[in-house]
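Removed: one protein chain of the complex. Kept in place: all other protein chains.
Chain IDs A, B and C follow the sequence of writing; residue 1 opens each chain.
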Amino acid sequence: MIKVGIVGGTGYTGVELLRLLAAHPQVNLQVITSRADAGAQVNKMFPSLRGFVDLAFTHPDEAHLEQCDVVFFATPNGIAMQQVRALLDAGVKVIDLAADFRLQDIATWEKWYGMTHACPDLVAEAVYGLPEINREKIRQARLIANPGCYPTAVQLGWLPLLEAGVIDTSYLIADAKSGVSGAGRTAGISNLFSEAGDNFKAYGVAGHRHLPEIKQGLARMVGKEVGLTFVPHLTPMIRGIHATLYGKLTQDVDLQALFEQRYADEPFVDVMPAGSHPETRSVRGANRCRIAVHRPQGGDTVVVLSVIDNLVKGAAGQAVQNMNILFDLPETTALNNVPLLP
Amino acid sequence: MIKVGIVGGTGYTGVELLRLLAAHPQVNLQVITSRADAGAQVNKMFPSLRGFVDLAFTHPDEAHLEQCDVVFFATPNGIAMQQVRALLDAGVKVIDLAADFRLQDIATWEKWYGMTHACPDLVAEAVYGLPEINREKIRQARLIANPGCYPTAVQLGWLPLLEAGVIDTSYLIADAKSGVSGAGRTAGISNLFSEAGDNFKAYGVAGHRHLPEIKQGLARMVGKEVGLTFVPHLTPMIRGIHATLYGKLTQDVDLQALFEQRYADEPFVDVMPAGSHPETRSVRGANRCRIAVHRPQGGDTVVVLSVIDNLVKGAAGQAVQNMNILFDLPETTALNNVPLLP
Amino acid sequence: MIKVGIVGGTGYTGVELLRLLAAHPQVNLQVITSRADAGAQVNKMFPSLRGFVDLAFTHPDEAHLEQCDVVFFATPNGIAMQQVRALLDAGVKVIDLAADFRLQDIATWEKWYGMTHACPDLVAEAVYGLPEINREKIRQARLIANPGCYPTAVQLGWLPLLEAGVIDTSYLIADAKSGVSGAGRTAGISNLFSEAGDNFKAYGVAGHRHLPEIKQGLARMVGKEVGLTFVPHLTPMIRGIHATLYGKLTQDVDLQALFEQRYADEPFVDVMPAGSHPETRSVRGANRCRIAVHRPQGGDTVVVLSVIDNLVKGAAGQAVQNMNILFDLPETTALNNVPLLP
Partner (left out) sequence: MIKVGIVGGTGYTGVELLRLLAAHPQVNLQVITSRADAGAQVNKMFPSLRGFVDLAFTHPDEAHLEQCDVVFFATPNGIAMQQVRALLDAGVKVIDLAADFRLQDIATWEKWYGMTHACPDLVAEAVYGLPEINREKIRQARLIANPGCYPTAVQLGWLPLLEAGVIDTSYLIADAKSGVSGAGRTAGISNLFSEAGDNFKAYGVAGHRHLPEIKQGLARMVGKEVGLTFVPHLTPMIRGIHATLYGKLTQDVDLQALFEQRYADEPFVDVMPAGSHPETRSVRGANRCRIAVHRPQGGDTVVVLSVIDNLVKGAAGQAVQNMNILFDLPETTALNNVPLLP
């Protein structure tokens, strides 16, 4: 049994981790920390966990995380980087669901996240936890930077095209739409039901923190910088990301075959039949990415539609997938539940 | 392995049965019928099932249901009663998720459902599939009438009070609210997103088909007719029923203890701590009923709050629970998933 | 032209007042105050007002409210009572949309609102601004206590029955459902889209501040205390209240005629045809209350369905209605817009 600790379990990625880990046959959930809610029963805050999780939140100072085999950080940005070194030194594996270790370029990270990084050397060691690209490195890692939600949907959508070198990488457009849970379980006026409900808007057009993460990922695929415009939008649903990607083909290619071949062995990427329009609800609650690729009117524009559940394949599910890889378990362990539809 | 057939799998109870049965370790899903969609891949209609269900819909005439161990009817009312006798004769167990066998009084059934019943004798044999009341009879049954969604939430809420004889049964009020999936996957203007969204209304105040079913159930608990006013409402969410029950106490009693004791051994009924307000999402996707009991301002009115997922404990989940009982499997098999929150 | 001031315009009742007053032909909007947002353009916070309201928020200390003819308080509870005396002394009429002057019994008020009242003598003078009951007193008032949202829907629903003395007032049940905007434009986790969306729950079963307000109103109708159980619920929509009222008839009566006669001359109360189920959206954005009265299965239980838009007839619209009465304008001035459906 894997001894698991969770730091910061009061947000949506936290409760989602608990949902998935509670059903994991190889996991022994040891401790879940919260400074503000120490002592409170977890299932009092999240009644959905009644009957499944009987832990109380532990104060970080008394968590003894060093006795765990793996620790997940489901914290705000800037927390994990303060604690990771001690855990690694104690032989604990770490999976950070926040952004502390996602960007290899420290200056870029410090610019977008507005703080000084506490451990640049560990950034260099950290493995970006997108298994469809980095599976072997993940297996060997001590420290995993779990990808952001938008970056997961967008990178998986572009991957076959960029690896195959069939589109103009100087002018990529990613128009992405997220459900409101992506903003977290944090009180804020713009995420109130009466603000976000029955409403649609773009945000962060001038620049969003996931832009450099996506650009870094795409650059790795092609070995050079890419030109990317990324516009995120807020849509009145709870879970789900839909990325609509636009690129210009530089050569004729069987797009459907390209995507199907690239993902033939991936357990969590589903290339839909030609002509499909994947719906976010088709992956609700599940660690899946469903993708369709189109070439409207037979022109030279390729349109990729990519959907995930932002809390699962975009966060907690991918983290558990990374844990499974780290501990040599079947990758789908505890992740093979059927999406909830309707 | 249990050989399972499903008749009428294109509605919400059908896809929900498939979601649950796909994860059931003892089930071999043999056939799923649809007259209109025969030949079509099930997962083309419900992409959430891609990777889990590879069956195509079979025409009813070619379904060979008699080779199954158990057949679920997820059909409109009036279908099952045409086919059940042949199946029973062939030794097949039947679980009807529609209303054909729910009311023991044939005249009442015919009045509310507007048709002549095809097999009154089988009604007499059918067992009402509410395990918290009828577990032993279910175990022996050939034909199970799976309860309606409102009746499940309402009966489980009243049960401890009526069995204990502590309220005035001549004046019971059940104010119930349902998500829109309760209306089924049937095109109808009143269930359009633009009609049911951002809107709340009562319906069927003059009389709803679940009224006689609830009254029959309550009468069995107390051995006499009860006086019940039942008002259903449509609320703009997809899944969930919230029943708010009002009764007049006839004696002083420790309500919390009464409820906790009654449901102490029930795996799927959760009596919340005193003072709780159960939320529908706390059971989303799960075969649970969560209940809280209140006595506002210490008066003689008791208020019970009871929530279920109408598609799970209110339909497909309860049907699988009944199947587990029928086949002597642990009752929670394939039904112990954590609710999806948020 | 009426010189109007608004204190506290950054909440939903504030923006709704602005929406209505911007279209009022007799109103000159002089000032709108906000301590936190002084100096900011109102329409920057509420872009819907671009082109209609060009004011900036004024700091309360520089508002010169004494130069207004009427001042609306769209503030949290406890603010208006600090400022009303000076305004009244300066000859300004005051309409308080909060609860400071709603309860005549000071001890009750202080118990439910958790503070000491600053001006009990003014409470005695204040007129409860429900025009369907108090129109003549409102006309003469200096200080109007604008009713709460639930109390408006519930009292208008009970009024004909209680005035006529045809139901048992010792056992009244009001099961009420509100959209989320009723909780205000205040950051709080429970009102986040991802918490309140696709979810239904009761709250405040042990006691809600609107309970004593409703009981006070009903007691006035019948000249004695009434027995009332009031259970509010949160429903995933933005605007709207639906009250479902249950009472026991003590005599036979033509309910439809009773309601139609009582409200025959009321411009903002619409008695729907017999058998109707009013929808909240049928009053969305409008100062209307629509009511239907039922007697299920011809028994002695009467069921009243009453809907309003909580921000209009339940708050800002009723406040403007009161202003129209105060200033001898046609009562429907600026309040006769068609509800927005769908």
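Simple rule for what comes next: a contact is a pair of C-beta atoms (placed from the backbone, for glycine too) under 8 Å apart; a residue touches a chain by one contact, two chains touch by 3 or more.
Since the model is a prediction, treat every value here as computed from it, not as a measurement.
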>> Touching the hidden chain in the complete assembly: which of A:Asn28, A:Gln82, A:Thr116 or A:Asn199 does that?
In response: A:Asn199
> Of the listed residues C:Arg50, C:His64, C:Lys111 or C:Lys224, which contacts the missing chain in the full complex?
Replying inline: C:Arg50
>> List every residue of chain B that touches the chain not included in the displayed model.
In response: 12, 179-181, 183, 185-189, 191-198, 236-238
> If you put the missing chain back, which residues of chain C would it touch?
Replying inline: 12, 15, 18-19, 22-23, 46-52, 181, 185, 197-198, 238-239, 270, 272, 276, 278-279, 281-286, 288, 290, 311, 337-342
>> List every residue of chain A that touches the chain not included in the displayed model.
In response: 171, 173, 175, 177, 179, 194-195, 197-203, 205-207, 227, 229-231, 233, 235-240, 242, 244, 246, 248, 275, 277-281, 284, 294, 296-297, 299, 301, 303, 305, 307, 342
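Rule of thumb we're sticking to: only the chains that are shown with their structure count from here on.
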> Using CA atom averages as chain centres, what separation in Å is found between chain B and chain C?
Replying inline: 39
> Just curious, how far off is chain C from chain A if you go by their C-alpha centres, in Å?
Replying inline: 45
> Hey, what residues on chain C touch two or more of the other chains?
Replying inline: 179, 194-195, 197-198, 236-238
